[in-house]
Structure formats: structure tokens, C-alpha cells
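Notes follow the structure.
Only a single protein chain was left out; the remaining protein chains are all shown in position.
After this line comes chain A, so read on.
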Amino acid sequence: MSIDKTSATAQDEPVVENPEAAAAAVTAVDPRLLIREHGLAGYIGEFRRKMKAGELGSIPVVIGLIVICVVFQSLNSAFLSAENLSNITITMVGTGMISVGIVFVLLLGEIDLSVGSVSGAASAIAAVLAVNQGWPEWAAVLFAIASGAAIGAAHGFFFAVLGAPAFAVTLAGLLFWLGFMLQTLGENGTINLDSDGLIGKLTTYYFTDIAAAYGLAAVVVGVFFLTSFLSNRRREAVGIPSRPLSDTVLRTVLLAVISFAAAFMYNQYKGLPLATVIFLVFLVATDFLLRRTAYGRKVFALGGSVEASRRAGINVTAVRISVFAVSGGFAAMGGLFLASKIASANQSAGTGDLLMNAIAAAVIGGTSLFGGRGRTWNALLGVMVIVSIQYGLQLESIAEPVKYMITAGVLLTTVVIDSVTRRTQKTAGRA
């Protein structure tokens, strides 16, 4: 035993410093599987390997965004104006919030078709409480979000406890909450919101001080660099593979360029929109929840293998219900932003292409329909694509029918990319 151990450590020591050479020397493993560790050159190798293995991640959607910008900018120079871009990022928050909830559900490999109706119902609840019942707006908002979460939890109950397919349960939810919304709004069908109230301000308030946008960008970049740097230091200290400093610096610079460009753009127009700040806060929070907490690990585990999760002692029912509650809660928040944009709760809220756009945004952003793969940031990228297309076509005054068809084309393309990459991943032994 003792002899065995020393020989093992003697062979393992170099692995920390030079994993490729050491591991290749002792085991016959596929060199593509080894994590690169040689700065910039290793980057390109890693990138090539990922391409070959079908790990595209967010690359297709980023390319798509660039294509969209180039095409619409060449058609109309107003597309990349600060005003248009600022409006796009505000409009996308409503659908984007709903899409964040959808990412959670997709991670389980399930679907929630009720989010559109739930968002409409939540806006109706908030409007009735705030306007007709005279509740303070903040209380109405909190109650609406809590209602959304409760509605989602109810869907989750039918799915997780009673074993009904989520698709069918939420389809019933789609109809039920649509009816509920129409009932709640009453005969008038429209409740106008106070545009200076809390809900109204959600999409109309700007931090006009130039320092706000730049300050936020600086904070984001600073926090990112510090957490990456400290985490790498800690990894080095205990002797496990860590990113080289050049890597961290490169990522930070990339993030800084994007953040400050966005801040500059906002300051060219009215300033930093409140809606965008709220959306970013929720994106950061949900990303943290999914990737850095035990809860998030459970969600991913369920998306990978339900049976393995059960055997690992994960409370499958509770996690499933909670995920649908999250989806309902985010649908409600999205509904409030959408109501804020039109300063009213009306009968068409949550109908039309909202549901499809929310799901499409998650998938376009790179969340797998097959479960277990995705990040909430995917919702941001995806919804950017969809809303950019809408705004671009509006600038060209292209009619609604064409808009639907183009969005459909984009969605189909992404689903095909998802399926094909999954197949490539299988052949490369990565799915």
C-alpha cells in the first residue's frame, strides 16, 4: 500500500505543472480531452478543439448579433444610434425576464408554456390592486410577483407530485391564466397605470448622471477581475490547475470594452436605464444561483439524470416545484415590465408571440432543449437577437407578417444548430 502510494504521487506530481505531457505519458487518453494550460497559444488550440467537438456555446448567437447589426445598419443608419440601441435594451427586459425563468425550466429538460399568460395575469393583478383597490404600488408589485411564483409552484405540483407531463400542465395553465387575466381586468379590459408610479418608472426612469453608467461599468469590471484573480490565487495556493494571469487579464479587458462601450452609448442618449440595471442584477444573481450554489447544482443534476439525482439524495420533487416557481416568478416580473412599457394592463398582455419569443430567446442564446446545458446569460443574448430584429424591421417599416416569418427562421436555425451540435458532441464523446 505505502509503496503503491509513493509511486502514484511520484508520477502525479508533474501533472500539476504540465498535465498534457505527464498525462499523455502515463495514460492513453484523447489529447483533445486535456485542458489547455499554455496561455494564448493554448487558447487557439482549445478553441479549435471546442469547435470540432461541437461545443459552440454562445458563438453562433454572437455571430448572429454581429450579422444583424451589419445588415440593419447598412439598411438604415439609425439602427446603431444610441437612441435605438437604448430603446432595444429597455424593450427586451420584459421578454428577457420571462426568458430567464424559461432557462431554469429548460435546464430540467422540461418546458413551461404558461409563462405568457402568467405574465399577463400578473400585470392584471398588479394593476387591479394598485389602481382599483388603491394598494401602494410596491405592495401590488410584490404581490403580483409572489402570485406568479405561486402559480408556477402549482404547475410544478401537478408535474412533480402527480406526474402529469409539464407540457400538458402548462398548456392548461396557458388557457387558465389567460381566462383569469380577462376576468380580473373586467369589462373595461384596460387599466391604465400611473406613468409616474413605480411600475411606470420601471421602463421610463434613467440615471441621467453620466457617472452612473460609467460607475456601474467600472464596478462590474472591478468585481469581475477581483473575484477571478482571488479565485485563481486560491487555486494556485492549494496546487490545483488555475488560469494564468494573462487569461484573467484578457477576459477582464474584453468585459471592460463591452461595459464601457455600453455605458458610453447610454450616456449619448438619456443615461443608464433602470430597466437594464434591474435585468443585469437578476442575470448576475441567477447565474450565481445556478453555477455557484448547491441548489443550482441540483437543477443541473436533474437535467442530466433524474435517477442519479435521486440516488444522490436530491429531493427531486422539491427542486422541480421550485424551478417552476422561479419560472412563474420571472414571468410575473416580465409581465410588469411589459405593462410598464405601455403604461397599462390590457387584454392583449401576455398573448401573441410573447411566449414563443421568450422560449426562442432562451434557445437562441444557447440553452439546450434537451436539458442540463445552459446559462441565464443565454436569455440576454437571445432576447437581444429577437428584439434587435423587431426594431430593425420596424425601422424599415416591414410589416408584422414578415417579422413573424423572420423570427421563425431564426428560431429554426438555432434549434437546428442545437440538435446538430448535440450530435457532433455525441460523436466527440461529449454529450
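In this text, contacts are C-beta pairs under 8 Å (C-beta built on N, C-alpha and C of every residue); 3 or more make two chains touch, one makes a residue touch a chain; residues count from 1.
Just so we're on the same page, contacts and distances are computed from a predicted model.
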I want to check something: the complex is missing a chain, and I'd like its UniProt protein name from "ATP-binding cassette domain-containing protein", "Paraquat-inducible protein A", "cytochrome-c oxidase" or "Raffinose/stachyose/melibiose transport system permease protein". "ATP-binding cassette domain-containing protein"
Can you tell me which of A:301, A:359 or A:417 touches the chain that was removed from the display? A:301
Hidden partner chain, touching residue among A:286, A:309 or A:346: A:309
Considering the entire assembly, which residues of chain A contact the chain that has been omitted? 1, 4-5, 8-9, 12, 19, 23, 26-27, 29-30, 33-35, 231, 234-235, 238-241, 292-294, 297, 300-301, 303-305, 307-309, 311-314, 371-373, 425, 429-431
